[in-house]
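A single protein chain has been removed from this complex, and every other one stays in its place.
Chain IDs A, B and C follow the sequence of writing; residue 1 opens each chain.
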Amino acid sequence: MKDKCGVVGVWFDENKNRDAAAIYIYYALQALQHRGQESSGIAVSNGTSILSDKGMGLVTDYFNRDRLQKLAGYAGIGHVRYSTTGGSRAENCQPFMVSYKNGTLAIAHNGNLVNYRELKKELEADGRIFISDSDTEVIAHLLVKQLLKNDLETAVRETMKKLVGSYSLVILVDGKVIGVRDPLGFKPLCIGHIDNGYVLASESAAIDTLNGELIRDVAPGEMVILNDRIESYRLCRAKNHAHCMFEFVYFARPDSILDGRLVYNVRHRIGEVLAEECPTKADIVSPVPDSGITSAIGYSNASSVNYSECLIKNRYVGRTFIMPSQELRETAVRLKLNTVRSNIEGKSIILIDDSIVRGTTSRRIIDLIRRGGAKEVHARIGSPPIISPCYLGIDMATREELIAAYKSVKGVEFMIGADSLYYISLDGLVKAIGINKEDLCTGCLTGVYPVEIPGEACEDKQTRLTNFINE
Amino acid sequence: MKDKCGVVGVWFDENKNRDAAAIYIYYALQALQHRGQESSGIAVSNGTSILSDKGMGLVTDYFNRDRLQKLAGYAGIGHVRYSTTGGSRAENCQPFMVSYKNGTLAIAHNGNLVNYRELKKELEADGRIFISDSDTEVIAHLLVKQLLKNDLETAVRETMKKLVGSYSLVILVDGKVIGVRDPLGFKPLCIGHIDNGYVLASESAAIDTLNGELIRDVAPGEMVILNDRIESYRLCRAKNHAHCMFEFVYFARPDSILDGRLVYNVRHRIGEVLAEECPTKADIVSPVPDSGITSAIGYSNASSVNYSECLIKNRYVGRTFIMPSQELRETAVRLKLNTVRSNIEGKSIILIDDSIVRGTTSRRIIDLIRRGGAKEVHARIGSPPIISPCYLGIDMATREELIAAYKSVKGVEFMIGADSLYYISLDGLVKAIGINKEDLCTGCLTGVYPVEIPGEACEDKQTRLTNFINE
Amino acid sequence: MKDKCGVVGVWFDENKNRDAAAIYIYYALQALQHRGQESSGIAVSNGTSILSDKGMGLVTDYFNRDRLQKLAGYAGIGHVRYSTTGGSRAENCQPFMVSYKNGTLAIAHNGNLVNYRELKKELEADGRIFISDSDTEVIAHLLVKQLLKNDLETAVRETMKKLVGSYSLVILVDGKVIGVRDPLGFKPLCIGHIDNGYVLASESAAIDTLNGELIRDVAPGEMVILNDRIESYRLCRAKNHAHCMFEFVYFARPDSILDGRLVYNVRHRIGEVLAEECPTKADIVSPVPDSGITSAIGYSNASSVNYSECLIKNRYVGRTFIMPSQELRETAVRLKLNTVRSNIEGKSIILIDDSIVRGTTSRRIIDLIRRGGAKEVHARIGSPPIISPCYLGIDMATREELIAAYKSVKGVEFMIGADSLYYISLDGLVKAIGINKEDLCTGCLTGVYPVEIPGEACEDKQTRLTNFINE
Partner (left out) sequence: MKDKCGVVGVWFDENKNRDAAAIYIYYALQALQHRGQESSGIAVSNGTSILSDKGMGLVTDYFNRDRLQKLAGYAGIGHVRYSTTGGSRAENCQPFMVSYKNGTLAIAHNGNLVNYRELKKELEADGRIFISDSDTEVIAHLLVKQLLKNDLETAVRETMKKLVGSYSLVILVDGKVIGVRDPLGFKPLCIGHIDNGYVLASESAAIDTLNGELIRDVAPGEMVILNDRIESYRLCRAKNHAHCMFEFVYFARPDSILDGRLVYNVRHRIGEVLAEECPTKADIVSPVPDSGITSAIGYSNASSVNYSECLIKNRYVGRTFIMPSQELRETAVRLKLNTVRSNIEGKSIILIDDSIVRGTTSRRIIDLIRRGGAKEVHARIGSPPIISPCYLGIDMATREELIAAYKSVKGVEFMIGADSLYYISLDGLVKAIGINKEDLCTGCLTGVYPVEIPGEACEDKQTRLTNFINE
């Protein structure tokens, strides 16, 4: 399960920090590296033109002193990306740069348009051509079309009317840094204050890294322009939102605050809820590292079960070449995880994981623990069963690959080899997150999506409920 | 002085050579490597989709077995490129790939549109966006626009009506390989026959490398489609052509046949003409290697002066780091060239070079020869004085940098430190090439260009004389 | 603080696994990657000759399918290395390969000879030359000298008589894989069983990764030869040993068993001992990740203080370019660690770290926590004050850099800005490890070393107490 992207925008008072935008973006992107490790990019404005550099690799691998020093500008945006489509092509690196009638603009995008194909077809019918295969190019086309006939506010509003899906955007145009969040607020985007400037970032941890202060989230449907103050434009409003609950469960850093909730606290509460919903006798509670750690601590605190580590993660494993043979996958797991035998032998263990996608990893981990001599393994999962794919920006799996799509909880329990398996209830998860169920996207858990997706059930929040202001 | 590009197209009978296009293009591009060393690219069609790969570096550096084996297709195009615009960005590598309503197409372009900015502005006014800063993207936009409403023949014809400047194009679309040459025929493009297929290439030497047979040049204004036969479409015709005379003087390989003339013979005749036009007593005639060699041989054959080598070229010098100091440039020349003292000492030398651009290199070379003890150095140049920049695809210099733009021959003679200096006459060069003066582009020699260029004199061959067939 | 190296040896029955040694070594080295990230190397024997490959970089970065497939052999050794001496030169990569009278041998070494300079001088006086600047080359010289006049057992014994310091060696010679551990057993080395073969490794976690079974540690002073059985030679014996206590406190993986003690348990007990020795009232106990985690869990279990995470580690930070300015170091820490504010604000916190070397990192971390709003920060350290440098294989710091070398605990407390500071007592640490104090090296904690080091105090275990068998 991988998120697609992280975005950053930085604006400085031109008179005080002419050239510093790139280095701040560079630091902030490192704080967001968990959101995408395949490519990195930065675009900055010096007031008259946009300079950009982007390429394959981690932020610290691709960017060096030389590359950074060439990016002299007081404002800019940045992007880290995990490619979902087969080809991880250099052309798909972001920020996406386009020149048009009025100059150049750069866009960095986190999210996924569900009507990408329709929009592309519409634009192609119009004779337009496409260089990349990203939905960001579609956004660029639509935005430029609007910019040629409208002011910025109207142009972005009109563009948003066309877009269905998730999009947290940072845009560099006319020397301005702009942040836009889709009306349902699928993906996070927040604003912070730094010395002599402002910053936009997918997660507040990036603001902390810059020694800045989180001001607030960009609201769903809002456009903000960084300036000597934060200019805010509420472009459209939906009755309800659709925040991605997996950001809390898995993707975001525990030290980030998303839509007002500290992720650490959510995960801790998930553990507490699991302890309450399904009280279990056991010798220890132990996480699957790293994602299960905080919930396991929460579980321990809420129950009387001691917290202990059964599995140690090797933090240095890179892209390993695995000898093609039967032992194949087994070695791959053993390279990443090893058991702490004394914590396992003869013990009854509650094992906390954030989610089960295909089930294969869970099976291998439980197998590893059993070989370590565990008496019992009780799997407790921090999210309800995933029964349907994500179309909104997470690289999850196809429905065919999702173990819970066609199997009952008992069936999954059998497949992964657990003595017992319990998934947190949807209500329990909602309680742990602390956001109304109506304001969360739970498409992958319920099969009912907040926007129309061909072939899927939908309780449409966008078309029916969105009430565009000023109309 | 650098040419911008070389292009290749290869088509095989799909039933006989399903996967071979890429390897043939790979070989052919190596034969054209002198036309561009900065980036390399190949795009092939397997009948249903286009696969492409391109990147910075020489053909043999960028492409390896793995990259080539992934490019399985029976037809394809290739490109080598020298970037003229400051940034040598990955985005500017060709073939230029675009997806549009009907699928994908790939374009490789050698030449330069002089109305690039106007066309871009026009398209931008229409709301279109640009990803690269190459004129090839402009061509792609115009071509796609036409393809949506017309058949291929009409689409290309209508596109050509908009284009002013030089363009030898190879295009991969609908599984077809297409060659197009501008109506004035600035840049070369020829067709050859290979086993089970056909080939298009900037120069015939590439066809030789594939063990093919040169069939003929693509005619100015012609479009050809490679197929089980060569389909020819004469899309537009100009009364006169404007072949770049520098292809003969400097750029093309001596073993290439361009517009019916073997380059080796032209250069040999240039030497003969120099000997006739300006008979000079001397001990030896010697070339500035490599470009002056053939003309020096011709000079020797036409006169009674012995051919001898005064200068030896170091063929292994790469991008050298030069210590910033006064000796700077001197070392740079000595790394590339060294004198053969016994051929110089006390000798009166006729030194043959193809052209003088800035004059600085000539001055350093003559200085080197003088220090070697030469009694006299008589510079004889294979092209008339360059007095005006090239706008048609050669990276020459600005007018300010051209030594002959503001200086008389005597002035140049003094600057480069020659005992005497003689440039071939324009008529002499025309005689050597063997093409009517009216059919050559001599803009850089006369300041009068065959197409309209803002701020320059023009004897317009394209607008006034072009007579589009079928209209 | 960095350890210098990790070593691996693998032997297979030649008739059952002719070519598999390299891939097993490759996996095992990944399990030891935490012991050295600068260079990687593998040498294998196919019975007649030794093939080797080594270079700069992580195991998975340097080795790929191609490199591994070329290393076909049934037995071999491997090495990961962190360079301590300034130049991280390719020449210093291991295994160290030498050819000598009887053939070729390869050596991989973890440890540090303290009489390196004397031995080198002695050999140089003899006219010998040195290519690298590693002590391994000294060992190679001495060993070869012995091999020319003695059998393997005697040769190794005689070589060991010369060596003072720490050395866990794996040697590939005559198609045999040999393990040797110094008589005081400074650095770990253990033996495991795998299908059709045996394995030697610095840590047992590497054996687990190969799905093998830990058999036992190589004993101090023992030589083992891997074969269809484990041949054991007790070459010399010391009354007491000198196991590095920092392997337990910091270096080794928690899932490794060293000299019979599971590291996880040792660290857990360290936390318990800290809770017992210095009972402290606080809201939470929290680790400095990752090294303090297990001890913090132990502390929590032994006290009634809740375990909680105050600091989140960014696992993706690479070698960052830091803008030279005052904010320099601050950013570097914030890139690696961020606070979980809700766990800090208004809280009294017990912060568990494994050790304090220079004190600068501790100061920055405590500062970070204070800015997060902590009421009190009580630092609890899992090792006694480090007052003296390590000469036995750890890249620690010079005495001048060690904060505790010249400051009292109160002084350190003030410097790092803690409300209180408590170091575990030496006896407490010894109890947690579970090995007699006489059998541990505590040179860095006491200033008294188990071997003679010029300028340092010494309770010599090697010269005085070692009783060479057979003598």
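Of note:
FYI, a residue touches a chain if its C-beta (ideal position, glycine included) is under 8 Å from a C-beta of that chain, and two chains touch if they have at least 3 such contacts.
Computed from a predicted model, the values in this text were never measured in an experiment.
With respect to the full assembly, the chain omitted from this view is in touch with B, C. Of the listed residues B:Glu122, B:Glu330 or B:Glu376, the one in contact with the hidden chain in the full complex is B:Glu330. Here the missing chain is touched by one residue of B:Leu262, B:Ala397 or B:Met415, and it is B:Leu262. Of the listed positions B:Tyr27, B:Tyr82 or B:Tyr422, the one in contact with the omitted chain in the full complex is B:Tyr27.
In the full complex, subunit B touches the hidden chain at residues 23, 26-27, 30-31, 33-34, 37, 58-61, 63-65, 68, 205, 208-211, 253-255, 262, 264-265, 290, 293-294, 297, 300-301, 306-309, 312, 314-321, 323, 327, 330-331, 334-335, 338-343.
In the full complex, subunit C touches the hidden chain at residues 55, 90-91, 97-101, 121, 124-125, 127-133, 137, 140-141, 144-145, 148.
Methods note: only the chains that are shown with their structure count from here on.
Closest to the middle of the protein, by Cα centroid, lies chain A.
Taking each chain's centre as the average of its CA atoms, subunit A and subunit C sit 37 Å apart.
Distance between chain centres (mean CA atoms), subunit A to subunit B: 49 Å. Subunit B and subunit C, compared by their mean Cα positions, are separated by 62 Å.
Annotation for subunit C: no residues touch two or more other chains.
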